[in-house]
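Heads up, one of the protein chains got dropped from this complex, but the rest are sitting where they should.
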Amino acid sequence: MGEKKRIELDYSKIESDRMRLNVGPQHPSTHGVLRLEVELDGEIVTEVVPHIGYLHRCFEKHAEKMTYPQVIPYIDRMDYVTSMNNELPYVMAVEKMLGIKVPEKVEYIRVIMCELNRIASHQIAVATFGLDAGAFTPFLYFFRDREYILAIFEKASGARLLFNYFWIGGLSADVHPTFKEDVLAIVKQVRKTNKEIEDLLIYNKIFIERTANVGILPADVAINYACSGPVLRGSGVKFDLRKNEPYSIYDRFDFDIPVGMGEVGTVGDSWDRNIVRMREMEQSCRIIEQAVAQMPDEGDVQEKLPKRIKPPKGDIYMRAENPKGDLGFYIVSNGTDKPERVKARGTSFVNLSVLPEISKGYMFADLILILGSIDIVLGEVDR
Amino acid sequence: MTINEIYEQLKEDYGDSIIELVENPPLDSSIIIKSSAVFEVCHTLRDKPGFEFDYLLCLSGLDLGENLAAVYHLYSMKHAHKAVIKTIVPKDNPKVPSVEKIWRSADWHEREAYDLIGIIFENHHNLIRILCPYDWEGHPLRKDYKEPEYYHQMKVPY
Partner (left out) sequence: MGLLNKLNEPYEAGGIILGTFEDILNWGRARSDWYLHFGLACCAIEFMAMNASHFDFMRFGTIPRATPRQADFIMITGTVTLKMAERIKKLWEQMAEPKYCISVGSCANCGGPYWEHGYHVLKGVDRIIPVHVYVPGCPPRPEAFQDGMIKLQKMIKEEAIFRKRKKLEEDSKIELSA
């Protein structure tokens, strides 16, 4: 395996001119509208300053002006790739404030939808990471499969991307009659494609050469920067909220937490972060299979709620495991039907803040890969 | 460790700087501390055996009308316990010591709280706006904020 090390130059001995380069906000490799101010010494990155806020859509202001159910569509638009997962911590928080318990069937549908969306999100993550490394084919393979998942979401909620499906106390609509068969067919398809992608991309020599030993994030740095999700697990920390603090009904399922092990390079490199996503898809498939087997057929999908949802005074912090990591909502209620304050702890926002730390000393082309391996969505960074 | 135990231990160590424990079951309980003691308390919370809050979940700014508040949600990877620390500062002098040297993740959270709420974090190495443009005026999430009519000759309201 090619040894690619972080290049550390001793500037007391070398005289060199630095160049400041602007990347973005209109750049195909910044995964949206991120702007990076990069200081380069030749081709080696010496400093990275991210400038964010190019998609600041005032989510928190809107949340203060809307009633509790009306906030949900805005939450969809935060991390627009994983809308189902975004809605879950918010509705769980409001349900906990109101002290209601949702029907059993709802819990199962929520878990299945979340895991399907996790697969869809990881597919985009790996596909765009492949694009960053110069592989176009996995993009086409993954987007073909993603369309099948979106078809299920569309049948259930009516929308392809932003669903507004999880409501406080239940779901907006029941699933269609052939839901279970459709989901199992997808699980089969996902496994098949993942096998192909592993041969095509993940264990491809070129891909390994490009990504192994690049952007190494040690575990203690990851924790200090409060990284979460595949970024934290890629550094070898076995931490997953679904296992460590089971919410919803995740304690009923049997699944593993994949962590980065440094198979082809060092623990916590870009390849590790990527393989964690690949393996999580398999674990999601396992959860879906178990959930489909246990899911009750009959039952209501909406708990009875008062007409105006008025949670009692107080504040609550609820978090859940998003595909990108740990998404939290800090909700302050003042006893009326509108929240006093909703602060979203954007997963990508926190994960992105580690980029300047881990990209110093690598080649400029590697910076794009490191950014791709963090898997950010700017809608959540800027909110 | 429960929040009550954390509160009592902190009270022992810091006395008057720890104001009170607000309990509100089933919702979150929070420890309210004086703003001047934020850095020392947070440092203790991270390093003292037994606490070891090595993970800053979230740092939020709040507008309470006359006062502003900074809220710290802490988590310990080792002991899997949580704590909520709150500090309240007056609106005309909203200064809170920065904790970015304790948890690096606080860096951007503090910049965001400064940008949107207007809390000034002292000793922060680079306290500039993060979400709004650098020449934006006002702090949008304050309750008395009025959105501007024009920004760089672009009409803002609908």
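By letter and in written order, the chains are A and B; residue numbering begins at 1 in each of them.
In the analysis below, a contact is a pair of C-beta atoms (placed from the backbone, for glycine too) under 8 Å apart; a residue touches a chain by one contact, two chains touch by 3 or more.
What you see is a predicted model, and the numbers here were worked out from it, not measured in a lab.
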Residue touching the undisplayed chain, where the options are A:G53, A:P69, A:G234 or A:G328: A:G53
Touching residue (missing chain; options A:M84, A:I124 or A:I216): A:I124
Of A:P25, A:P103 or A:G262, the residue in touch with the unshown chain: A:P25
Interface with the unshown chain - residue positions in chain A: 25-28, 32-33, 53-58, 61-62, 65, 73-74, 77, 80-81, 124, 139-140, 143-144, 146-147, 150, 160-162, 378-379
Residues belonging to chain B that touch the chain removed from view: 131-133, 140, 145, 147-148, 151-152, 154-158
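Criterion: only the chains that are shown with their structure count from here on.
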Chain centre separation (chain A, chain B; CA means) in Å: 25
Parts of chain B lying in touch with chain A, wherever the complex brings them together: 24, 26-28, 30, 54-58, 60, 62-63, 71, 73, 77, 80, 84, 103-105, 107-109, 112, 116, 129-133, 140-141
Residues on chain A engaged by chain B in the complex (per definition of touch): 52-53, 56, 58, 60-61, 64, 96-97, 99, 221, 223-226, 237, 239, 244-245, 312-317, 319, 326, 328, 330, 332, 341, 343, 345, 349-350, 353, 357, 382-383
